[in-house]
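One chain of protein is taken out of this complex; the other chains stay put.
Letters are used for the chains, namely A, B, C, D, E, F and G, taken in the order the chains are written, and counting of residues starts over at 1 for each.
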C-alpha cells in the first residue's frame, strides 16, 4: 500500500513488471486473452528504449524473441492455446540452446497444464512454470521469472488465464531495475575473427574441433545437468491454509484456486475440516509440501479447469498415502476463452463436501 | 511364415500395412528417420488410386491430411521431433474436430513420450499411442491404428524410432482390405442446399440454431465423453515375461525394450529373478497390468531413452506399492538421430543388477 | 473486510466507466480494489456486468463472487444472476427509470433497496450516457463506500483522454445521484467508523 | 535358435549388399531375418557395418547385439567393436587381402577363423566391388547358414534394378568364396541337422 | 429517363425492409442513386438502432441491398412503373 | 599475351595443392582456362580420392580456387612470369 | 420497436412508403433478404462491416454456378468465421491461417468438388502466408477468397501485413510506419506472379458498383476452378469501421482513399487471356 498503488488490469501489471525487471524485447501476435499483454508491451517498451515487435504470427514472434535473446537482451514472448502450440518447436530448441526467455502463457482455462509443465515440444526439457492467482502475485512472479530465466538460462513461463489478464487490481509496480551486464555467452559480433567466435545453437556452442560436427553428447549432458540443477535448485512454492487438521485437502492452482480458496473458507466457517493447497510453482512442483499437507488427511481433492492433468502430479506427490479425487472439469465456457462460468463457489463447496462425506473423518478408521 | 514373407525395412512395412488397411491419403515432409515412410508412401499410394503429397512443410502436411480426412478418406501423416512439434496445433484441433487420422511418429530416441501421450498441443485431448518394438509388431499395429482411428474418430499415433524405421525384418504384409463406406459425417458437398449442410469443425458440428455461435459446451462435453469412452474401451496392451516370481520388474517400451528384454533374459539365464514388462499401448497405459506385474516385487526399474517420462506413468500405476527406479537416460547419440549408442545389453544388464542388489530379495523383509 | 458490489446493465449506460471510477478512487484512497468486467461484444444492447470488490487488505475473493454485499442494477435484461447473489441485508441501488416494478426480477428477502431514477436524472442533466454515474453517486451516499469528493477527484484519471471534457458533467451526475439518495440516509456504512476516520 | 552375424568394412566393399542378399535369401528360405545396417554418410572410406540375425522363429534379439555367433570382417579400420563382440567358439571370416595379420585388432580367444583373401579373389574375378560377396560365399560354406544355391537364386531380387547385369559376376564371387573356404570344412553348422533337412 | 410529373416521381419498384435486422450503419443511404432512402430521426428498432425508410422514386436498382451488411432488404420491381407523390427533398441531389 | 617459346610456356604463377583435402570432384579441371590442371590417373589421397596436378602454364587466374569446394588451393603469382617446359597436351585445347 | 413521430422533424412530413410487406401492385421480387445459402440471416458482425457483403456475393456466385451440392467451403479464423456454422453449404473450419492446406487435402481427395476458402488478411497474409503461396505455386485447383480490411478485426483492430502506411491501428498507435513496421504486402500482386496461378482479381464492397464488379470476379474465379485452369484468387477489400476507429458512413470512402489507393482494384491475371498457368 502506498501512493504508488495503481489500479491495473493483469495484462498491464505483468507488462509493467516485466519491463521494470529488465525485459527490453517483446514480440507477439494478438490472441485473446493474451492480446492486451502485447498492447501494453507495445506502449511500454519504446518508452524505455526497448523494442516491441508486432510479429506476423506466433512462429515469427518466438523466432524474433529467440534472436534478441541471443544478443543478451532480456526477451519475452507469449500467446494463448493455439499460439503456444505453434511455438512448441521453437520453445523446445530455445531451451536446448540454453537461452533465457520469459513466456507469457495467457491460457484459455487450464487445459494446457501438461503442455506447460511437460513441454509440448520435442525432446527432454522443462520450463519453470509460475502460476499466479492474482494480479499482485503476477507482478511479483513476473520479476521472479526474469531472475530465474537469467539464472538458469532456461525459459520460464508465467501461466495465467483470462481472469488474470482482465481483472483489475490495486497494485504497486516494482521500481525499474538497472539492467544486468550482458552475459558472456551473448552474441555481440565482437568475438568474430578472434579464433574464438561465439556460437549459440541448440546443438551446442562448442566449435568444431577434431573431426566434424558438434559435440552433441557433451551438449546434451550439459543440458540434462542444468535441468536437474534448476529443478533441484529453484525452491518450489505453495500456499497452504488449514491443512494441519484437515480431513480433506483441496489442491488447485491459478485463478480457479481463488474460487476454491473461497469455497474452502466457507466450509471451514461452517466447521468442516478442509485444507487448501495452491502450487505457485507448477515446475518445480511442490510435491513435498503437498505430501506434507496431505499427511494424515482422509482424501485429497484436486480441482482443475480441465479434464485432469495436475492431478497426476498430486498423485505422484501423495503416492498412495491418501486417495486422490478429481473434482474439476473442462471449462464449458461458450465464449471459448475458458472464463469458466462453472466456477461457482457454491458449486465447488458442494463438490468438496461430497469428497468430505465420502472420506469420513480424520483419525477414524 | 509363408511364401508372402518379404524382407522389408520398418518404414516400408509400415507404409505397406497402412495402405493395406485402407489409408488412401498421405502428406509429409522429409526428416530423418521419418523420411523413408514418406518415400514408400509416395511409391505405394498412387498404385492404389491414393494420393501422397510432398507437402512443403509439416504444417502444410498436417493441414492437407486434415482436409482429406474431412472428406472421409483414411488419411495419415507423420514426422519426427521438430516436425511433430510444428504439427501440435493442428493435431490438437483435429482431435477436437473428431476426425480420424493416423500419425506416424518416427521419433529420435524416446524424449517425445510426454508429447505423444499427453498431447503437446493445447487443451484436453488424448491420442491413442501404439509403440511397436519390431517391424512385425509395427505391421500389426499399423492395421490396428487404422481400425482404432476410425472407431473413435480420434487420431492414433504409431510411436517408432530410428531402429524401427531402418531395421529390415522378414514380414508378411496383411492383404489389401476393402475400403469401409464413407462415414456419414464426412464432407461430400452433397448436403449443401438441403438445409442440413454438414459442418466439420473443432468448435462443433452443430449449425447455428438460436442465437449466434457454436454450441461449444455441448461439443466439448461430447469430446470429453468420447475421450473417456476411448480410454476405457480400448484395451491396454502389454508384453510381460517372468514377472510372477520377480524381485525386480523392468519396464521399457519400443525398440529399446528389446535390448532390455535381452538383458533381462540374460540375467534370468544366470539365475536372477528379474521380470520384464513392455507397454505396447502407451495410451491407454497398461496401468493395471503393470501394477499386477509389480505385485510382490521388491522394486520396479524403468528404462527409457530419455530423462524419465514414462516413469511417471509407472509410478502412477504402482502408486507406492514398490519403489520405482529410473535406469534410463538421454540418448547421447552424436548423430542426433537418437540411435542410442548407449543401448548396450551388457550395460543395461549391469544397471538392472544394481537395482536387484539394492532391493534385496522377494519376500525378504 | 471486503465489500462486494455487483453491477449490471446494458451497453451504452456507462457501467464499466463507473466501475473503473470507483475502483480507481478506492485505490487512490489507499484501499485495495479488484474489478472484473464482462460484456457481450461490441453490439449495442448487449449485457455489461462488473464485479467490484473493495477491501482494506489485498483482496482475497475471486474475480466473480457467489454472494455480494451490494448491487447496482441499471437494467433488468441480464440482472437475474446479479440479484440472485444478494443476501438478506445486501444493499441494492436500482435504476428505477428503466427497471420498473413490473420489469424487476425477484429480489431476495431482506435486501435494502435505494430506488433512484438514474437514467431520468442523467437525461435531465443532459448526459444520458452518465446514468450509471448518477447511480454510483447514490450508491456512495447510501454506503459511504467512498466520499463523493473522492470519486470526483478521480474522474480526470478515470475518463479516457478523449472524454476529459466530460469531467464536469460526470461530477454533476455523481452529485445528482447522491442528492437523489439523500432520503435513504446511510443504509449501511461500508467501513467501521475507525476505518472511515483513518481514510 | 538365432544366429548373429556382424559385418564390418568400409564404403565401396559391398558390405550392405551382401548383408541384404543373405537376409533376403534367408527370408526366401522360410527363415526369419533381421538386419540393421549403419554407415557413416556418403563419404568414401567411411565405416559400414551390419548386424544380421537369422532365426527359425521371429527374431527376438535387438537390432544391435552385444555378443555374436559369427562375424565377417572386410576391413580393420572400424572392426574393433565387432571383434569385441565375438566369444569363444564364434566364427570369423576374415578378408585377409586387406586385414593382414599386422592390421588385425585383437580377437577374443577361441574364435574360429576362416582366412579368405576376398578382395584379392574379387579383383581376380574382375569385380573388385564384389569382395564381400566372396567373403559371404566363404561364410556360407563354413557355416551352412544357407546353401550357395539359395544365395544365388536370391541375387536378382537383391541387386538394385540398375545393377541386374551383375548377377553373373556376383554368382561367380559367391562360388569363388565357397571354394576358397573349402579347406576349412564346416566350422560349425548354423542349424541342427533336422532343421537343415527340413529346409 | 421519363420526365417526372412535377411533384410526382416515377417509381419503378419498392422494398420490404426488415427493420429489426438493421444495425443502422447507413451504408444504404449513400448507396441509393435516387436517394430515396432516409434514416429515421430517432425511431429505433428493438436493439436501439435507427433504420432506413423509403420515399417514392425507387428505381429498383438493388444498390441498397447490394451494400447492406445485414440483409435488410427485399427489392421488388413493378411490372409497370408508377408515378407517386414525391417531396422536394428526395428529388433534390442533396436529398435527405 | 607474350608469345610462348616453342616447347616452353609462359607461366605467371603456381599453386600449392593440399592433396589430402581434395575430394576428386574435378571441378577445377574444367575451370582452369589454360587447362594446366590434370587429375591423377590412379593415385589417390588417403581417403581414396584422385586429385589434380599442375603443369606449366598457370596464369594465376584463381579460377581453380574460386570453384574448388574443398579449399584445396593456394595460388601464387610470380613477381615475374617465367617460361617453363611445356607439353603438347597442356597447350592443346583438349588438354589432358 | 418504438416509432417516433416527433412533429419537430420536417422529414416526417414526407410520404414514407410502407415497407413491411411485399407490394400489392404487380411486381417481381428481384433480390431477397438473405442469399439462399445463409441459413440464419442475422449475425453479430458490427454495423457497417464489409464482410457480410462479401460473404453474400460469394454464396450467390456458388448458387448461381449451381454448385451448392458439390461445394466445400474452408473457413479461416477472423470475424467472418461467424458464418462458418451459418451456411447451407458444407463447411470445413480450419485453424487460423491453415485453410489453403486443408482445401488442398479436400480437393486432392475429391477433385470433382468445388473447393474454396474464406479467409481474412490476418488469416491469409499474416498467419498463413506460406500456405496460400505454396498452394498457389502448386497450381492447386481451388479458389481462395481473401477479405482484406487491413486489420485483425476480431482481436480489436490490430495491424496486419496488409495495413497501409500511415494507418492507425490498435498496435500502431501513431500510424503504420515503414521503419518500425515495414510495408504492406499486396497479396494479389504477389500471387499473380506465380506460375501455378490462373486467375487473380481484387475487388471491393464499398459501393454497390464495386459489389457488382466483385461478384463477377468471384464468378470468374469459380469458373476457372471448374475448368481446372489452376489456382484462382479473389481479394475483396472490406470495410471495418470498428477496427479503423471511424464512423460506419466514413468507411466506404476511407476504403477507397486509403486502402484501395495502395491495394488497387482490378483483374490482375486471367488464364483465359494469358493462356493458362505455365504460359506466362
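By our rule, contacts are C-beta pairs under 8 Å (C-beta built on N, C-alpha and C of every residue); 3 or more make two chains touch, one makes a residue touch a chain.
Everything numeric in this text was worked out from a predicted model, so none of it was measured.
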Missing-partner contacts on subunit G, residue numbers: 128-130, 133-134, 137-140, 161, 178-179, 181-185, 189-190, 193-196, 277-278
Positions on subunit B where the hidden chain makes contact: 29-32, 35, 38-39, 42-43, 54, 56-58, 82
Interface with the undisplayed chain - residues on subunit F: 13-21, 23-27, 29-31, 38, 40-46, 49, 53-56, 60-80, 82, 84-87, 89-90, 96
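Going forward, only the chains that are shown with their structure count from here on.
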Pair joined by the larger number of C-beta contacts - E-G, A-G: E-G
Farthest chain relative to subunit A (centres taken as mean CA coordinates): F
Most remote chain, CA-based centroid, reference being subunit D: E
Length of the line joining the C-alpha centres of subunit A and subunit F, rounded to whole Å: 64
Computed distance of Cα centres, subunit F from subunit E, in Å: 88
Euclidean distance of C-alpha centroids - subunit B vs subunit D, Å: 35
Shared-contact residues (touching 2 or more other chains) in subunit A: 82
Contacts with 2+ other chains: residues of subunit E: 49
